[in-house]
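Note that one protein chain is taken out, while the other chains of the complex remain in position.
Naming follows writing order (A, B and C), and every chain is counted from residue 1.
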Amino acid sequence: MSMTATDSEHVLLDVRDLNVSFDSPDGVVEAVRNVSFKLDQGRTLGIVGESGSGKSVSTQSIVGLVQGARISGQARFDGRDLLMLAQPELRAIRGPGIAMIFQNPMSCLHPLYPVGWQIMEMIRAHQSVSRSQARLRAIELLGQVGIPRPDVRVDDYPHQYSGGMLQRAMIAMAIALNPRVLIADEPTTALDVTVQAQILRLLRHIQEQFGTAIIMITHDLGVVSEIADDVMVMYAGRAMEQASREALLRRPRHPYTQGLLRSRPQADSLGRALTSIPGQPPSLIAGARGCPFQPRCTQAISRCATDMPPLAVLAADGNDPHRSACWLTQAEDAP
Amino acid sequence: MSNDVLLQLTGVVKEFTVKVGSGFKRRKRSLQAVAGVDLSLRRGETLGLVGESGCGKSTLARCVMRLFAVDSGRVVFDGDDLTHASNAVLKPYRRRMQMVFQDPYGSLNPRRRVGSIIGDPFRIQGVGSAADRQAKVQELMQLVGLNPEHYNRFPGEFSGGQRQRIGIARAIALRPELIVCDEPVSALDVSIQAQVLNLLADLQKELGLTYLFISHDLSVVRHVSDRVAVMYLGTIVEIAPSEAIYERTRHPYTSALLSAVPRFEADAGTARVESVLSGDPPSPLDPPSGCRFHPRCPRAQDRCRHEVPVLRVGNADDPEHLTACHFPLVDGDAS
Amino acid sequence: MIAYLLRRAAWGALVVWLVATLVFVVYFAVPRDVARLIAGRQASEETLAVVRARLGLDQPLIVQYGRYLGRLTKGDLGESFITQEPVTTIIARDIPVTASLAIGGAALWLLLGISAGVVAAARPRSRIDRAITAVALFFYSMPSFLVGQLLLFFLFFQFYLAGIELFPPGSYVPLSEDPLQWMRFLILPWLTIALVTGAIYARLTRGAMLEALGEDYIRTARAKGLSERRVILRHALRSSLSPVVTQFGIDIGSLLGGAIVTEVVFGLPGLGREVVQAILKQDLPVIIGVTILSSALVVGANLLVDLLHAALDPRVRV
Partner (left out) sequence: MKQTTEIRGRGPWQLAYERLRRDRAAIGSAITILIAVLVALSAPLLAQITGHPPTMQFGHTGLGPTGIPVGPGAEFWLGTDGLGRDVLVRIAYGTRVSLLVGVVASGLAVLIGAVVGIAAGWFGGIVDTILSRLMDVVLSLPFLVLALALAALVGPGLGISIFLIAFFSWATVGRVVRAEAKSIREREYVQAARALGAGNAHIMFVEMLPMVGATVIVYATLLIPASIGFEATLSFLGLGVPPPTPSWGNMLADAMAYYKVAWWLLLFPGAALLGVTYAFNVLGDSVRDALDPKHDQTIKPGGQS
């Protein structure tokens, strides 16, 4: 795919050939392998995967939050390669440039400081504003994310908030400096469905209001269908399929994505056995050859065991390229 | 389906004394986790029990298993009143009712070998000789899809899905009639969930099991259940055959819960009718007066604040469909 | 709050009473003629009778116990069998020495221990971490009398041989008289206490810091773009203070115990040396007096810890 100048203007974050590996007593763990993705202004990219698929590591590594790992590749943000930056420069980006919220809001705020203090700390770490100004801003932010009586709750400690309110407070902190990218790492997994719906709505609202680009990391294709514009499906550290939400949910091409969609209980699966994906998730220890999904894939051919298929563009739907890393889809797509 | 009732709960109440605060202002308060539940399970059916975290569904499961003493009400198993039965009286009944737990890591003692864990039912209940125990355990392992040669391994060497199979093998060892499944798949990856759900369905057919299936996931419950009960803050608010709950929802809470589940459709995010509940579930420490749902209910009126609604049949044509609401939705109402 | 303090006071009184009774019971459960011990071997029967009467030893045990408790509630700890001095006077005389030793030692061990722990935890498995961990374990493994002896040998005696008398043992000058001399005599005892106890704090702080650094909220702090210094000092160290405070309570409570050994090694005329001499001479009132004082110290330290925890942790305050 050729990149035109106008294309790159909209691209906020451009990650290419990201590799992340760790040393473990059992060998080198390849947590992320050759992952590339782009995030456009004002759009939401959903990264879907099961535990150990590398979905969190791939985003945390580019902002320097993964320690003790070997990271290679490129991550261009704002004209600079994040992977080449020194920690002080990266720190200046974390917060105002790229902000993050995480899975378990109960443990993600410091239990010993008031919620408002923690938001003020975010502001004052990057802007020279007075304490009282920062406090006013914190109250305003808490109000924006729907905390009732923010002028009172600003002084409360995290344990005085409920789980849903804590996640709202985390969002308030993340948007405090009007970041261009918001990485939401499983933000609703620890919450009940009714609260999850509130949080997803809040994120959509923030995106509409501020044009923030969002990376939504989740294991739940349902969440992706609620909020994402584009989707990347990850398995065992690799990107298996990349497409727009519509294309991915309507016409999943990779056997793994198809399996994921089918193994979810649906209205039409009543009274029938679910189509499950057999087998267990693979080990990430380096040295395995071929497609990591091959041992569990019902359609695997001999080539799958030896060579990893590249993530290749399939027939494009309009401007959206649909990519899949599978020999089968590439074979049937070939002219 | 026969109308033979295997388990009958009448007005079950379970209270906990909790310590609120600590240090200077520590005081004890009583918390009604289960606040008067009537429920009956027919032989061979699967009754799904859904609710958000903290609604008391797991407590209810433990009351059924008599792991907790019940504060008031009655627990009758196959015609025998077990409400106040001592451990000695309960012991023979424990062959007939068993439990599968949520956490595949917490439900198996990490320092014991799998063979010994699955052999516990025989050992504790004094069934069979020690000599043929291993053969029986390996037979069970085969039945739930584990490699019998892994008899001497430790739980830590298995993946989450396999561990859950171990827990299931332990539960079915003595061929019980009733199995209480407390969130058996919620800790598993999506692709593994389907495997375990299929296993549970197969075992039900093969062994004629009755399930009380507890989950917070409405799509999972819908898939497995013949009937579904919805729990909110310690009480059952709606109970009906599975398709009636989803197609002809009557309780506003059930409706809100259903609409909060992310749609699994390509265009869900945009075309969605929004009916998001506000706020979090209130604390069972001070439950609201009257109908416990009224502070969050879009249909609440003055009566709901004062009068506790009872669980009753709303429509004579639908005698199996019970709702605890003063102003239930009419069939086919848009929520 | 008031109910809480009352409850704590009652519990403290119970502990002190238990200690007092324990000492009393053991003292009389062991058969030995206290009067002869005091009056000396050559004393006549009449003398012994007089001594017994004066000490109340001729009364039934239960009466003695009653009197003993009665005096205790009035804050009267009795008089030394040996010198006839009131025990309260002895304590009042010795306490400045022990307090100087304890307070200086505590300040030093907190400073050494916590900063060593923080430095080690900031770079786990680095060379500096390994060095600090090894040194801490070294002092942690030593009884304090041995540390004291080694300090005497290397820091006093080796200099003394070279003709420099830096930190001489066996003397004490009150702070009010000459602060410099006061410090000069106390530096080695302080170091002894601080090295041994500081080693505990270094290990404790390091462990708590490492645990805190693994928490989700530390990742949040880093994701906010805070400097590593701020992450460590404001976020990780803040949550590591709880176990440190707990340990501090234990150590404050057992300071008297710690002072015993140090005072004996360095010949400081404090409460610790006093009680060892009393123990060797079987001077019961002094033993009981110091024991009760130290159990009161433990009780007070426990209360202090709880108050500190409440100040540190909003979840405890509620």
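In the analysis below, contacts are C-beta pairs under 8 Å (C-beta built on N, C-alpha and C of every residue); 3 or more make two chains touch, one makes a residue touch a chain.
Note that the structure is a prediction, hence the values are computed from the model and not measured.
Q: Quick check: which displayed chains does the absent chain contact?
A: Looking at the complete complex, the unshown chain comes into contact with B, C.
Q: For the chain not shown, which residue from C:Leu188, C:Leu204 or C:Leu237 touches it across the whole complex?
A: Spelled out, the listed residue whose C-beta touches the missing chain is C:Leu204.
Q: From the list C:Ala43, C:Leu297 or C:Leu312, which touches the chain that is not on show?
A: C:Leu297
Q: Could you tell which one of B:Val13, B:Leu90 or B:Val308 touches the chain left off the display?
A: Only one listed residue reaches the unshown chain, and that is B:Leu90.
Q: For chain C, which positions touch the chain that isn't shown here?
A: The list for chain C reads 14-15, 18-19, 22-23, 26-27, 30, 137-138, 140-146, 149-150, 152-153, 157, 196-197, 200, 203-204, 206-208, 211, 243, 247, 250, 253-254, 256-258, 260-261, 264-265, 275-276, 279-280, 282, 287, 290-291, 294-295, 297-299, 302.
Q: When the complex is taken as a whole, what residues of chain B touch the one chain not shown?
A: 62, 65, 67, 87, 90-91, 94-95, 98-99, 101-103, 106-114, 117, 120-121, 124-125, 147, 149-154, 156-157, 167, 170
The definition used in the following text is that only the chains that are shown with their structure count from here on.
Q: If you average the Cα atoms of chain B and of chain C to get two centres, how far apart are those centres in Å?
A: The answer is 55 Å.
Q: Residue numbers in chain C touching 2 or more other chains?
A: Only 315 qualify.
Q: Which positions of chain A touch chain B when the two form their complex?
A: Chain A reaches chain B through residues 50-51, 162-165, 192-198, 200-201, 204, 219-223, 225-228, 245-246, 248-250, 259-261, 263-267, 269-270, 273-278, 280-281, 296.
Q: Taking the touch rule as given, give the residues of chain C at its contact with chain A in the complex, in rising order.
A: Of all residues in chain C, those touching chain A are 215-217, 219-228, 230, 235, 238-239, 312-315.
Q: Report the residues of chain B in contact with chain A in the complex, numbered from low to high.
A: Spelled out, the residues of chain B in touch with chain A are 52-53, 159, 161-162, 189-195, 197-198, 201-202, 216, 218-220, 222-224, 242-243, 246, 256-257, 259-269, 272, 274, 276-281.
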